[in-house]
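Written below as structure tokens is the structure these notes are about.
Only one protein chain is missing; all other protein chains are in place.
So, chain A:
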Amino acid sequence: MTGALISREVRRALHGAAWLPAIFFLLVATLVPFAVGPDAKLLARIAGGTLWIAALTAALLPIERLIEPDRADGVLDQLAIAGTSEEAIGVAKIAGHWLTFGPLLLLAALPGSFLLGLEGQSLVAPLIALAVGTPALAALAVAVSALTAGLPRSGALGGLLLMPLAIPLLIFGAAAASGEGAGPLKLEAAIALLILAGAPFVTGAAIRAART
């Protein structure tokens, strides 16, 4: 069932607005040079952090469509009746969401990095940091989506919930993106793993709690 659920997630995202976070990401990366001016040195210095802020805000966009439609339409109930555990639903949602979120974001990160004055060798570190971080961002989005499913104004609430939770990831992700050696990247990977491991359980508990 999990495999079918992952492919369903991918299909629904592609049918919907999977490109939206990537476009949003690119837009934020475009706005920063307008805001801080065209100083190439300054832009290159803040590029890592900027890309991460852009990725984080882009991760907020899909929150409302990840869990709530399935809860409202009884799909989560039917999955439970079919014997799928809520944690397995969480894993499938995270995997399916990442597949349409991570690669597109990384693709958008290429022109985004150019706009921020990164090129050649200096492109590698931000892209690796984002590649390591996007699964954790997808997992956070799914968990927060489950926590806020069924609540009024869940989109805004989800943003308020997700951003503080992403701070550790942001700290080490941005440091790793700025090419400060292997240390920050390892810590970012550790935090990403922690989030990935915990998110399915948070998602599962939230789905069950929403039922009562």
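Here is the rule we use: contacts are C-beta pairs under 8 Å (C-beta built on N, C-alpha and C of every residue); 3 or more make two chains touch, one makes a residue touch a chain; residues count from 1.
Just so we're on the same page, contacts and distances are computed from a predicted model.
Asks: If you look up the hidden chain in UniProt, what protein name do you find among "Iron ABC transporter permease", "STAS domain-containing protein", "Heme ABC exporter ATP-binding protein CcmA" or "Cation/acetate symporter"?
Replies: The missing chain's protein name, per its UniProt entry, is "Heme ABC exporter ATP-binding protein CcmA".
Asks: So one chain is hidden, and I want to know which residue out of A:Gly74, A:Pro111, A:Gly150 or A:Gly198 touches that hidden chain in the complete assembly.
Replies: Candidates A:Gly74, A:Pro111, A:Gly150 or A:Gly198; residue touching the omitted chain: A:Gly74.
Asks: Touch as defined at the start, partner being the missing chain; which of A:Ala4, A:Ala17, A:Ala40 or A:Val124 qualifies?
Replies: Of the candidates A:Ala4, A:Ala17, A:Ala40 or A:Val124, A:Ala4 is in touch with the missing chain.
Asks: Tell me where the left-out chain touches chain A, residue by residue.
Replies: On the side of chain A, residues 1, 4, 8, 12, 15, 72-75, 77-78, 80-82, 211-212 touch the unshown chain.
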